[in-house]
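One structure is given below, represented as structure tokens, and several questions about it will come after.
With one protein chain withheld, the remaining protein chains of the complex are depicted in position.
Entry: subunit A
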Amino acid sequence: MTSLTWTGPALDRARVRRLLQDYGVYAALAVLFVVAVGLDTSFVQMSNIRVQLFQVAPTLLVALGMALVIGTEGIDLSVGAVIALAASVVPLYVGYGMLPALAVSLLLGAVSGAVGGAMVALARIQPIVATLSLMIGVRGLAEIVNGNSAKPVTQSGLLDLGSQSVAGIPEMAWIAGICALLTGLLVRRTTFGRQLVAIGDNRQASRLSGLPVRRVLITVYVISGVLSALAGVLIVGHGAEADPANQGLNMELNAITAVVVGGTPLSGGRVRVLGTVAGALFMQLITAVLTQHNVHTSYTQIVEAAIICFAVYASQERGTR
């Protein structure tokens, strides 16, 4: 009897899981928003929303690069350290103006990404190990460059970038949004993006199909490095100080969380850019809501952990042929 009735719900469950995988993060984000407003109507005030956007922008930038890397069945733990490195060189070059400082930071991010990518693609070191070593080394380098204390940054262009708004939305959020749009186009519309996804799904078949596997892998890590460096510069602008010892700490974990909650599987072969945006927003909002209602940080972390577990559980593909 039970065995007969079992097939019905099982099928439904598969469909529910599918829906959850595809749209779960958007639904969760909407529900969370409604709940947050229901608890405290001041949540929708523009000032609060701007605060949230300021905080989510760097995470989102890093998460976009992370989503690409994860799409190739890799992972990039060095992103937090790259933020620190980018921040550390800002005080050195900001005297020449904002653009030179930005250029040097992004260049360093690209170099760090190229090193990580080369380790993965050429030396075939597992991504988690390659970027872990990079994470440790680059953070050390950043502290050497900057010294141990935070340095104030007062260049007006940079400070504006980190605090001004255009049309009521912070410039940082505009930048992150544009980058998300470009990343989406990159994944969906370009040769590179399609090759990236194919390599993440079946690397051997991709190689046999003549895809430039190494080039794509290295490029993906370079993009991740550049986006992280950009996030680092924005963080410096927002905080008006460069503090490599503390900036970007745990950012790799936040980024991975956003990607995973957004429905991109860690097994590669799929990149969900819009999901990543929603994932980053969701994690930002849940922290904000809990904090605003005086829930202690320790509990907030436990809630985040539960969400991550659930997201990974939901994204597991079951019953595949």
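We take it that a residue touches a chain if its C-beta (ideal position, glycine included) is under 8 Å from a C-beta of that chain, and two chains touch if they have at least 3 such contacts; residues count from 1.
By our rule, contacts and distances are computed from a predicted model.
Q: For the complex's missing chain, which UniProt name, "Ion-translocating oxidoreductase complex subunit B", "Gluconate 2-dehydrogenase subunit 3 family protein", "Transketolase" or "ATP-binding cassette domain-containing protein"?
A: Cross-referencing UniProt, the chain left out corresponds to "ATP-binding cassette domain-containing protein".
Q: Of the residues A:Ser156, A:Gln204 or A:Asn250, I need the one that contacts the missing chain.
A: A:Gln204
Q: Out of A:Gln45, A:Gln126, A:Gln164 or A:Thr191, which residue would touch the omitted chain in the full complex?
A: That would be A:Thr191, which touches the missing chain.
Q: To test your reading of the contact rule: which positions on subunit A touch the chain that is missing from view?
A: On the side of subunit A, residues 189-192, 194-195, 197-198, 201-202, 204-212, 269-270, 320-321 touch the unshown chain.
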